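Structure record follows, encoded as structure tokens.
For this depiction, one protein chain was excluded, whereas all remaining protein chains were kept in their positions.
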Amino acid sequence: MTEEHAEAHEHTNYIKIWAILTFMLVLSILGPMIGIKWVTLIAAFGIAVVKAAMVGAYFMHLNIEKRYVWYMLFTALLFLGLFFFGVSPDVMKAEGSNWVNHNNMPVATEEVGHGDGHSE
Amino acid sequence: MAEAVTTAETTEGAHSHHGEPDFWSKYIFSTDHKMIAMQYMFTGMIMALIGGYMAYVFRMQLAFPGESVPGYGTVTPLAYNSLITNHGAIMIFWVAMPILIAALGNFLIPLMIGCDDMVFPRVNRLSYQIFLLSAIILIASFFVPGGGFGGAWTAYPPLSAQSQYNLTPFGAPMWLLAVALEFVAFLLGGINFITTTMNARAKGMKMYDIPIVVWMIVIASILFMASVGPLIAGAVMLLFDQVLGTTFYNPDAGGDPVLWQHLFWFFGHPEVYVVLLPAMGVVAEVITVFARKKLFAYKTILYTTFATGILSFFVWAHHQFIAGIDPRMAHIFTVTTVLISIPIAEMLFCYIATLYGGSIRLTTAMLFALSFLAEFLIGGVTGIYLGASGTDIYFHDTYFVLAHFHYTFFPIAIIGFFTAIYYWFPKMFGRMMNETWGKIHFWGTIICFNGIFLPLFVLGMGGQHRRIYNFNNFPDLATPEMQDLRIFATWSAVAMLVFQIPFLINFTVSLFKGKKAGKNPWNANTLEWVAPSPPPHGNFAEMPVVYRAPYEYSVPGREKDYWPQNMPD
Partner (left out) sequence: MSFQAPLATSRSVTGLPTGRLAIWWVVVSEIVIFGGLIACYVMFRLRHPEWGEYASHTSTPAGALNTFVLLTSSLSIVLAHQAAAAGNLVKSFRYIWCTIGGGGIFLLVKSYEWTTEISHGYTLFANNFWSFYYTATGLHGLHVIAGMVIMAIISIGVRKGEHLPRVEYIGIYWHFVDIVWLFLFPLFYIAK
């Protein structure tokens, strides 16, 4: 462990970070109770991102870690994004401009239909 | 220099402490990177023989449908499916991966970057043990009731997910489990390779002093790690579909079979570059040594490797052009697929430019390296035909595709392996292989290889589909002309297998009787040739220090035509 590393640890007040995280947790539960869709989304996922970033930065010490570690993690996330955008047109959408994917049209009986008898 | 002294002491201490290691700790539970490399290599070679035997059986069935195959018996349709499935899976996951990535990575990385072992030797040993377990599970799956899995190495659901379709209630989950364990083994190995190369290089070895093959293995490990994740999750989902009866991929119950195709190929396409890159690296080492010339454009090769690696993540859906994917995506994936040929071609040009004006020595290793360039070129060029979604509508799932990827995989897995083994054998075992027998092996293998797969291009263009048990059931495909080509391909395959016998004999005899090799029989520059042959535990008596880039051959004004990396002046 390097000198500055050890020093930086002392500067972070972990309890404070933890208190902020807990506060945000409360927000992320209360937000959706209002029942407005965009508030729910922001409260649920926006706050999750912020919390994750804080855990990463202060608890995992990414704030004082070498830069390229951050790039490594971020690249993994980029590839995931790529995966999502390459796949979602097939899995999520059944039609677009001038084309229809019949295989992928939602089945009307979807909630009930099970095919192999595993419904309760 | 201080470091070197302390090392000498530590290695010394370790030795006296252990005394003479017994058989088990020396060969079976060793943590030494070279021994683990050998374990991977021999396991890979045995698996290659099994995979080759399978190919022999189903090629015989295709040439002489319904007749009893010598050494096997009559091939049933189910057995046929299982044979082709496991042939493909074995050759990729249990031959190409362990030999090119794990065996070469383990053997070469610590030696070439000048350290005594991997940074995590016990994780390394664990990696091999998991790999061995996966191979055992795979082989056991052939003997369970219902037989081995037969739903193709791509394991598309619903065929792979539901045993009422694939008829292998035990074979299918065991196959999947074996593949998943193999992935875990290579994740562990990969982390070791990457960390070792990043952190444990010899003093003085800067980024651009790392030999190309090490770069390539490390980049391949990173590609593997980044692409396999979703598939591991997907494999768990498929396993649940198979054994528990969930419906992730079952369209009847709201699941999505195309999702598996995406998961598979999001890994599967980068995977082909995962195996390609180490082979390219081996070829780079060999041609520069035997052309006695500096590797042309080291940095360009490196940058094209990065480009290939990144682009390889953007092309996967070219395997699904007619699977009912979003047509807009087909456009994008056509463009990216054609784009990826650019860096690959550039890399090949750099290799050819290395040869230009060199004083070429046609050793067996060099012959294999040169044939790699020629044969892989055919594979790469036919890839472009397939990458254009328009032509692929016709070519998809025909023998044209099959010939395409054998013109890529064979150079990678087989030619790449032979290049490496003929070149590094002296370092691995301290003895030389016989060159005459090597050349017989070379010509036999290469000529027969083309004899197998060139006819398959023709058959594929004639509309012959893959994964068909007996072409006599299809009047269009049962013509005598087509059957003649099939028979020709089959005899070539048999001949090629026979030509491996000289290799196996040469290999075994040279192990014990070969001419003793010195430290540096090829007059090469890289650090592994500084260590004794074979290198002892701890590799170097004194840890080397690096003074220059790895490919300084025929430097004007120097008496010798090579200039080892560790030589101060």
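By letter and in written order, the chains are A and B; residue numbering begins at 1 in each of them.
As a convention for this text, contacts are C-beta pairs under 8 Å (C-beta built on N, C-alpha and C of every residue); 3 or more make two chains touch, one makes a residue touch a chain.
Since the structure is predicted, the reported quantities are computational estimates derived from the model, not experimental observations.
Trainee: For the chain that's been dropped from view, list the shown partners it touches.
Mentor: A, B
Trainee: Which listed residue, B:28, B:136 or B:198, touches the chain dropped from view?
Mentor: From the options B:28, B:136 or B:198, the contact with the absent chain belongs to B:198.
Trainee: One chain is left out of this view; which of B:47, B:60, B:79 or B:119 touches it in the full complex?
Mentor: Spelled out, the listed residue whose C-beta touches the missing chain is B:119.
Trainee: In the complete complex, the non-displayed chain touches which residues of subunit A?
Mentor: 1-2, 6, 9, 14-15, 17-18, 21-22, 25, 28-29, 32, 40-41, 43-45, 47-48, 51-52, 55-56, 58-60, 66, 69, 72-73, 75-77, 79-80, 83-84, 87-88, 91-93, 106, 110-111, 114, 118-120
Trainee: Where does subunit B touch the missing chain, residue by residue?
Mentor: Residues 6-7, 10-11, 13-14, 17, 31, 110, 115-122, 187, 190-192, 194-196, 198-201, 225-234, 236-237, 240, 244-248, 253-256, 259, 263, 538, 543 of subunit B touch the chain that is not shown.
In this text, only the chains that are shown with their structure count from here on.
Trainee: Rounded to the nearest whole Å, what is the centre-to-centre distance of subunit A and subunit B, using the mean of the C-alpha atoms as each centre?
Mentor: For subunit A versus subunit B, the centre distance works out to 35 Å.
Trainee: Per the contact definition, I'd like the list of subunit B residues that touch subunit A in the complex.
Mentor: 162, 226-227, 229-230, 245-247, 250-254, 256, 258-259, 262, 266, 313-314, 316-317, 324-329
Trainee: Looking at the complex, which residues from subunit A come into contact with subunit B?
Mentor: Residues 75-76, 79-80, 82-83, 86-87, 89-91, 93, 96, 99, 101, 103-104, 107, 110, 113-116, 118 of subunit A touch subunit B in their complex.
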